[in-house]
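See below for the structure under consideration.
Note that this complex is displayed minus one protein chain, with the remaining chains in position.
Order of writing sets the chain letters: A, B and C. Residues in each chain are counted from 1.
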Amino acid sequence: MAGEAETKRREENEIEFGRIVAFSDGVFSIAITLLVLNLGVEKGLVGSELIEELFDQWDNLLAFALSFAVIGRFWIVHHRFFSRIVAFDGRLLALNLLYLAWIVLIPFSCEVLGEYSGETPAVVLYSVNLAVVVLVGLWMGIDARRRGLLTVDEVTHRETGIRSAYIAGVFLLSVPLALVAPDVAPYLWFLLFVDPSSRLARRGD
Amino acid sequence: MAGEAETKRREENEIEFGRIVAFSDGVFSIAITLLVLNLGVEKGLVGSELIEELFDQWDNLLAFALSFAVIGRFWIVHHRFFSRIVAFDGRLLALNLLYLAWIVLIPFSCEVLGEYSGETPAVVLYSVNLAVVVLVGLWMGIDARRRGLLTVDEVTHRETGIRSAYIAGVFLLSVPLALVAPDVAPYLWFLLFVDPSSRLARRGD
Amino acid sequence: MAGEAETKRREENEIEFGRIVAFSDGVFSIAITLLVLNLGVEKGLVGSELIEELFDQWDNLLAFALSFAVIGRFWIVHHRFFSRIVAFDGRLLALNLLYLAWIVLIPFSCEVLGEYSGETPAVVLYSVNLAVVVLVGLWMGIDARRRGLLTVDEVTHRETGIRSAYIAGVFLLSVPLALVAPDVAPYLWFLLFVDPSSRLARRGD
Partner (left out) sequence: MAGEAETKRREENEIEFGRIVAFSDGVFSIAITLLVLNLGVEKGLVGSELIEELFDQWDNLLAFALSFAVIGRFWIVHHRFFSRIVAFDGRLLALNLLYLAWIVLIPFSCEVLGEYSGETPAVVLYSVNLAVVVLVGLWMGIDARRRGLLTVDEVTHRETGIRSAYIAGVFLLSVPLALVAPDVAPYLWFLLFVDPSSRLARRGD
């Protein structure tokens, strides 16, 4: 299954490029919508059992909200990344597929997290999945820039790199924490709302 | 996870704008199609049991029909809203994602309503879900107009506002009604077929 | 939930028109792909039980193949219909949504047919579902033409009408047959491979 050696200019292959983007958008929108399948109620409950069952969905709903925000955020980043792509080749397509494979795994990790929210393996699985998404995205970005497929100024590039490293770092840091305090580890993810990358990237200038 | 500060003109970023719309359409079309997964029959039924099982799907079918109409209607409104957008930024994208998150929850609320159609928690869940969709949509519309991202004349804007308030009002009104008469509350939704917004919006002129 | 009174020319609203088509394509492609969810094997089978389980999927596979062909065929017809549309309004959008609602039901009818292939209710459900798709499509076509939204020559229009009536007729005819001989009724559907519409439509000329 060898890749395509040839590099194609985007402006001369707008339709082909459009298909790559459309396929990626399709995968993102399906993955984000499949999250709802993790929610559900048992049949045949009576009286107040239904309310209890709905309240039992609370952890699933939190996992849904987090994962929706995360996939939505990754989609925006992916969308911005591809808007700066000026040429593509088989290698970029392969890296993009690898990236999407980890996006597609999120509904599974989300299901496990929602079902077992206070337990070590669930938190570790979720953290590793999301860290890998970010790291593959970083790899794809650096690789595309190095090979001249991407037009991006130095500050933006540095900012994206720092942001990716920061997000991956937060998720990876929650792995050892989950081993000792799985209940606490997800709170570490609130650090994602503090984003130092923009400030740090401009410090050098 | 900071937003994108920059505001982009739609006409200069038609491809990027197209992706936002395509992603939203993807989410809408998947959510509307996933509704069918709430329908199903058990295996291994014999004789007249299958007919009974199919008739037992009646509530699920009603919930399917209602939710299909509702998501379809929201899609038309979303579609018309984005056709009037002239510029976009990270804030609009974030609000759009929040809106889509509540759209994606509809198949879940629909499943609960179909399974427990005469019960208070199911009616409340469904009503709240749909009311929130409308209110987030209203928020997105007012916010986009205030920041100059939307071109829309005064009458249309007032009409949209009144219509949103009316739909949200009907759903929110069915919440207290569901607490005392959950069997009756869904009939309140027939008020959605009476739409006074167009007449009211023009009254001032 | 009133419709949109205004009629829009396609050529002046190509992007909005594109969204309608893209949304419909999304629904078609998801419905056709969800058919695979009706196939599946139980866990924990040992030895030759797996082979037996796979052979037990035979009826499900036939229902899958039939439904895939049918949805694919409907998609081609829909695709050709919309390529002839020159203007659209809220009424066409509403009819299109009604049409898509019945398309989305096909995976459910397919599941019931695959599970209970020799039984009357399953055959009736499947036949009625597909007949309604065709009849709503016919309604949408006649309505669009009468209101000047469709450019189509007389022969093609007559051919489409005859074909729709023929397909709906075959499915509706299998309903009474299924009441007396549910095993035989599906064989009536082979009549779909004989298509007299093209010949009949040209007879008048």
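Quick note on the criterion: contacts are C-beta pairs under 8 Å (C-beta built on N, C-alpha and C of every residue); 3 or more make two chains touch, one makes a residue touch a chain.
Because the structure is a prediction, the values reported are computed rather than measured.
Although it is left out of the displayed model, the omitted chain contacts the following shown chains in the full complex: A, C.
Although one chain is not drawn, the whole complex shows that of A:L93, A:I142, A:V175 or A:L188 it is A:L93 that touches it.
Looking at A:A87, A:L125 or A:A168, the residue that reaches the missing chain in the full complex is A:L125. When the omitted chain is restored, the residue from C:D25, C:D59, C:D89 or C:D143 that touches it is C:D25. Counting the whole complex, the residues of chain C in touch with the unshown chain are 18, 21-22, 25-26, 28-30, 32-37, 39-41, 43, 45, 50-51, 54, 64-65, 68-69, 72-73, 75-76, 79-80, 83, 192-193, 195, 198. In the full complex, chain A contacts the hidden chain through residues 1-2, 4, 13, 15-16, 19-20, 22-23, 26-27, 30-31, 34, 37, 90, 93, 97, 100-101, 104-105, 107-108, 111-112, 115-116, 119, 121-122, 125.
One rule holds for everything that comes next: only the chains that are shown with their structure count from here on.
Taken as a contact graph, the chains are arranged in an open line, each linked only to its neighbours along the path. Shared residue numbers account for under half of those found at the interface formed by chain A and chain B, and the copies are therefore classed as meeting with different residues. Every chain gets a centre from its CA atoms, and the centre nearest the mean of all protein CA atoms is that of B. Here the spacing of chain A and chain B, counted between their Cα centres, is 26 Å. Averaged C-alpha coordinates give centres for chain A and chain C that are 36 Å from one another. Residue numbers of chain A whose C-beta contacts span two or more other chains: none are found.
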